[in-house]
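For this view, one protein chain was removed and the others were kept in their places.
For clarity, chains are labelled A, B and C in written order, and residue numbers in each chain start from 1.
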Amino acid sequence: MKKEWIALVMAGGQGTRLGFLTQTLAKPAVSFGGKYRIIDFTLSNCSHSGIDTVGVLTQYQPLVLNSYIGNGWHWDLHHSGGGVTVLPPYVKMQGGEWYRGTANAVYQNLEFVDIYNPDYVLILSGDHVYKMDYSLMLDFHKMKKASATVAVIQVPWAEADSFGIMECDPEGKIREFEEKPLKPKSNLASMGVYLFNRTFLEEYLERDNQDSSSQHDFGKNVIPAMVRARESIYAYPFHGYWKDVGTIENYWQANMDLLGPEPLLNLNDPEWPIYSENPNQPPLYLGPSAKVTNSLINEGCVIYGEVDHSVLFPAVTVGAGAVIKNSILMPQVQVEPGTRIENAIVDENGIIYVRKEGERIKGYA
Amino acid sequence: MKKEWIALVMAGGQGTRLGFLTQTLAKPAVSFGGKYRIIDFTLSNCSHSGIDTVGVLTQYQPLVLNSYIGNGWHWDLHHSGGGVTVLPPYVKMQGGEWYRGTANAVYQNLEFVDIYNPDYVLILSGDHVYKMDYSLMLDFHKMKKASATVAVIQVPWAEADSFGIMECDPEGKIREFEEKPLKPKSNLASMGVYLFNRTFLEEYLERDNQDSSSQHDFGKNVIPAMVRARESIYAYPFHGYWKDVGTIENYWQANMDLLGPEPLLNLNDPEWPIYSENPNQPPLYLGPSAKVTNSLINEGCVIYGEVDHSVLFPAVTVGAGAVIKNSILMPQVQVEPGTRIENAIVDENGIIYVRKEGERIKGYA
Amino acid sequence: MLNNVLGIINVIENEQTLGELTEQRSLAAVPMGGRYRVIDFPLSNMVNAGIKSIGIFTHYKMGSLVSHLKNGREWNLDTKRRGLFFLSPDFSKYLFSPNKWDVSHFTTRLGYIKTSTRNYVLITGCNIICNIDYQKVGKFHQEKGAQITAVYKEILPEEKEKYSPYLSFRISEESRIREVNSTPPPSGKDNMCVEMFFLSRQLLLELIDTCVKQNKWDLVRDGLLGNLRDIKVYGYHFPGYLAKINSLSNYYRHHMDLLQPKVWRELFFAAGPIYTKAKDSVPTKYLADASVQNSLVANDCIIGGKVENSIIFRGVKIGKGAHIKNSIILEKGIIDNYSRVDYALLDKEVRVTKGKEVSGTDDAPVVIRKQNII
Partner (left out) sequence: MLNNVLGIINVIENEQTLGELTEQRSLAAVPMGGRYRVIDFPLSNMVNAGIKSIGIFTHYKMGSLVSHLKNGREWNLDTKRRGLFFLSPDFSKYLFSPNKWDVSHFTTRLGYIKTSTRNYVLITGCNIICNIDYQKVGKFHQEKGAQITAVYKEILPEEKEKYSPYLSFRISEESRIREVNSTPPPSGKDNMCVEMFFLSRQLLLELIDTCVKQNKWDLVRDGLLGNLRDIKVYGYHFPGYLAKINSLSNYYRHHMDLLQPKVWRELFFAAGPIYTKAKDSVPTKYLADASVQNSLVANDCIIGGKVENSIIFRGVKIGKGAHIKNSIILEKGIIDNYSRVDYALLDKEVRVTKGKEVSGTDDAPVVIRKQNII
């Protein structure tokens, strides 16, 4: 069952900075954009890039994520001889241990990789929102005859200190890789998308596993070690929308980025649809007094009130006289008549997180 | 998503007594009967008994088992609002721990049970070979107004000391439950099939979890505790073929039990088919010199030699002049011309375990 | 749950009734309610009652139906045993009767009915849109000790015309059907047969056999309702909302009914959800100048203009300044900026170009053919 490449998606993170959204959910399973779950973007990218074998590494609250991923049907990743496999930590002949970092998680699953005997392994993160054709990155990787390729994106200089920052030579070869540098030397940030020659990866993971001082993380340990050893590591520049939705602020902003006639992130792209579960809901009903503008609203909603610049998931009810602005309403939320919700994220249990411009988010039930 | 009952299948055991068969495989994933995997029996039983929601609890070498179970398609257990879910141990807000016994495994998955809010929970073992209509057991359980019901089968008195043995009153209420008693008081053995009222189960699991002296096992701890407390626990007598294939001897015997015109375990039953993955292989080819008797042989095999009283999995080749007797040949095994194999189990890697009547099995590569 | 029941949906409906809409598709495949097709309603009703074995009696133009239902996945009918079957006769040999309940439709598919292992049969047509709980019908059948249960709907005098033609039942106090007429009584309420019959599979086979032997050809009139004296036929009253899709004006009117939240809620949720083919649709986007009132909007649309009293199917784009009123826009319609659509029914992929106007009247909504450009 030889494959040219396979992808491994990191979906084990606890995502504590997303607060209530991840209390009972792995971060990649968090709802997004009126319909999707965050991991839909990564898995749709894989599907459209021609990757037919994907492992999803989970260990934190995976119940919803596992059953959502199922056999990969939603992303056309359900075929025999490949498809999606959920990879939790497990017990081997010599016992079991939890994943201790992204690199360790992959290290513990090298047996899975071996089944497919791939030439290349693509490591992805399950909690980023973007549309990317990984096959172009593979072409670049082959052209450069690289041992590893890291996808990079230009970020505002002011934010560069919160990313893994690369310094490259004119050929694109990475000279230096610093995770969250105090004084960034460039604004080329790692997107957490790594492509490795398989044997090269295995070698470094073996070494990393034996290094007791390592945190066993790709960004913090493995990539810097490769760069330090002057291996042939290249930066592949990506141009387009990309967002790590790991904080409430970023999560809220990424949702708002879907609105308007020419949104930053376009979901209505027939060439690159984002696959997801398709809920079965009747068409949205807008009552005689409804007013809906600048918004993204799913089927099954019943709206009598006013909605502006907001994202509504399926089966939300907005009573007469209610006003929703700059907000995200999760599935099944019932808004009583006359209520006013602004700059907020409301979930099924009625928990509201209010977001204020420029301030930290505070929450109350 | 209220369900009347759901099933939880224990599939986490290491199955060390099956030796090489379980070195890289969970025991329920071991091949059986020329086509099946052991867990097919339990899952087919669930499907035919009208159970549409099944959790499979795994933690030892689950790679093959997880991808085999997939979305439950093979057993018609793939529908929305239920289906099969694989349940590995995972990390929660307060950390993660491995399953410490069958009862602890269920305890750690009470959250999964709660999703379906069932009235009854059926606990099953993934490594027994039998055909059983659990809905009849549910009828019995309701009729007796039981808190728990344990399925029992009569075993030869001489073997009773290797089972959980029950003593009952004339109504079928269990008076005593002894795991592997030195001096069995009856020959009614537990089949490892338990049906519980959900709240009753949760109560006892909570209690068992706090008992530091417990091994957190249903047979050793939870059921005996219930019986000791004189709870309303009934024995449901099952009549039919049932085998725990946990040793090489039992495994070999259960395979042989499929042979003959009126086998002990009948697979050709249109009312109770055993569902499985259906390998895609052309019809078996029997050459001019082939001689095949008293055997069960799958498609894709090519046979020039002699096969008697044996079970052959798909795509096995038996060369001219080779003789196979009382043996089990796993998928893809190639038997060279002239070879003689008797009383053996041969796997894909050419590992042969030779079985001798009445003796322990010894293995060599 | 009715898991001991074989469901039969007879989609051999008259194809002329919906005019332009049924030129290229069978009635069963006509789009309905923003994102469904006609077949979704009878099929979902059966599935919601626990029926797991369903045969569709198809006829011409089955292509769009097959590609809509495929293996029945969305209806949980993609199972190893039983599930969904398409039953088409051999058109090369068979003289096809346009009568929906012609016995020959059943004799050419007799093998399917004979080999079923279910004890009961539920037979329905396809042009009644409602959300009915068939479990109640099954319970009624048992309680009454009926041999056949026929579902009916009590209709008001003013409704007779819109539902015609139909079979009218005279029903006794204990719900037994005493008389069947094809002309409704001249005054008062009436009991309309809605072509849903529940009976044992054995009895159905006997009735077919009797019809064939006696050279009678209408399974409903001659078979199921042909011998009310000797066979205990009971009438089950369905009290809920119901639409009969037998004309373009009924089709239009029914869609306007859906704008009543009570009807919307009942039709889509009463006894269970209505399932349809899943599509990877994006939530609908409302732009800055959107203004939508008293309307139904499916996913995948982009709304830049004004919409009132209308049903907008999937994938419709409505430009800035456009104004849609009292209309039904089927899938992938494009309404360009500043155009106006009033009392209109636009089939799939119609485009109304910039500034153009399409309008009909309440009594005679204008119908625009598939893929036309105005």
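To be clear about the criterion, a residue touches a chain if its C-beta (ideal position, glycine included) is under 8 Å from a C-beta of that chain, and two chains touch if they have at least 3 such contacts.
Values in this document were obtained by computation on a predicted structure and should not be read as measured data.
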{"item": "Interface partners of the hidden chain - shown chains only, full complex considered", "value": "A, B, C"}
{"item": "Contacting the left-out chain in the complete assembly, out of B:Ile38, B:Val292 or B:Ala322", "value": "B:Val292"}
{"item": "Contact footprint on subunit B, counting only the chain that is left out", "value": "33-35, 259-261, 267-268, 273-276, 278, 280, 282-299, 302, 307, 311-312"}
{"item": "Residues belonging to subunit A that touch the chain removed from view", "value": "76, 78-80, 275"}
{"item": "Contact footprint on subunit C, counting only the chain that is left out", "value": "15, 24, 60-63, 66-67, 70-71, 73, 78, 80, 85-88, 90-92, 280"}
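Convention: only the chains that are shown with their structure count from here on.
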{"item": "Farthest chain relative to subunit A (centres taken as mean CA coordinates)", "value": "C"}
{"item": "Separation of subunit A from subunit B, taking each centre as the mean of its C-alpha atoms, in whole Å", "value": "39"}
{"item": "Geometric centre distance via CA averages, subunit C-subunit B, whole Å", "value": "46"}
{"item": "Where subunit C touches two or more other chains, by residue", "value": "none"}
{"item": "Residue list for subunit B, restricted to those that touch at least two other chains", "value": "78"}
